[in-house]
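One protein chain omitted, others in place.
After this line comes subunit A, so read on.
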Amino acid sequence: MKKLVNAFLAIVIVSFLLIMLVNYLNASEGYGGGNTITVYNWGDYIDPELLDRFEEETGITVIYETFDSNEAMMTKIQQGGTSYDVAIPSEYAIEKMKEEGQLLKVDHSKIPNLKNIDERFLDLSFDPGNEYSIPYFWGTVGIVYNPTLLDGIEFHSWNDLWNEDLKNEILLVDGAREVLGFGLNSLNYSLNETDQAKLVEAKEKLETLQPNIKAIVGDEIKMLMVNEEASVGVVWSGDAADMMWENENLDYVVPVEGSNLWFDNMVIPKTAKNVDGAHQFINFMLDAEVAAQNADYVGYSTPNKEAMKLLPEETISDERFYPSPELTERLEVYENLGKKMLAYYNDLYLEFKMHRK
């Protein structure tokens, strides 16, 4: 009995000592004070130094939380248990959250640095007039490949994937719109095609690609490409940048027919408590110098044209990640096609996956 009581007391005492330690650490970081904002971002998607700098400059403390998928983030925000002040979803998630009334309008007068954003990335179909969202990073869908394993095969067009020498070499990301999208692109159709005959045509064309497909995978595509288990992959440019960082042999290309243009934008959820602080944070992130430092750390493409002037020449002249204006004109943002059309896309994609040999 005595042993039990002692053990219990020891646990409680240790816990309270630890709680005091955490409180001390929290206080030294400045958490728990009055003026705070909660930022909800993808894992490892901001330079932590910038958070410190923001705290110093504005006196607002940042509570920083991370998520790993748009869906998880939307659930958390919808549920409303935490007062997130700034979140960073992707474009289709923004559209969905907007429709469900989960977002607050952004007050442009409080974000003077909005002028730094390149007009190409403003006023897009998922958020006309940028009423609810401000661009954070952007990218494309393209082909990542390993020239050392490919013996001179090069990629310019989506149709190069159908090369007979690529038997069992291609990895695809597991996304209905991404895969059907490049099928459509290879036929010079729009990514937002709603004509069922054209969609079926794209699916049938994709089915002829089957002998070349090694696997349809998720996040592990990065590891497989870096470890040279496969030589070609269809991926998002952000992932490609990561892979190329880890394996210098890899190269990335956005095919000439065009491709998808994706965005991660900053929004203010309805649950926000410190709306003013949220605006200050968004404005801070749009500052040219800050955005440049962040782009340098994260490695994705910044939509901030003033920041681009501060980035090293070799970064912004890299057409793989900052494609030329001629190409960006052919890039398309996913539009919300409605539930019915999306289901049709998913059905076709499922059929495509099922017909694998």
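Assume a residue touches a chain if its C-beta (ideal position, glycine included) is under 8 Å from a C-beta of that chain, and two chains touch if they have at least 3 such contacts; residues count from 1.
Following the convention adopted for this analysis, contacts and distances are computed from a predicted model.
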Undepicted complex member, UniProt protein name, chosen from "Urea carboxylase", "ABC transporter permease", "CRISPR-associated RAMP Cmr4" or "Cytochrome c": "ABC transporter permease"
Chain not shown: contacting residue from A:79, A:109 or A:208: A:79
From A:177, A:203 or A:222, residue that would touch the chain that is not displayed: A:222
Missing-partner contacts on subunit A, residue numbers: 1, 3-4, 7-8, 11-12, 14-15, 18-19, 21-22, 25-26, 28-29, 31, 38, 42-45, 48, 63-69, 72, 76, 79-83, 219, 222, 227, 242, 246
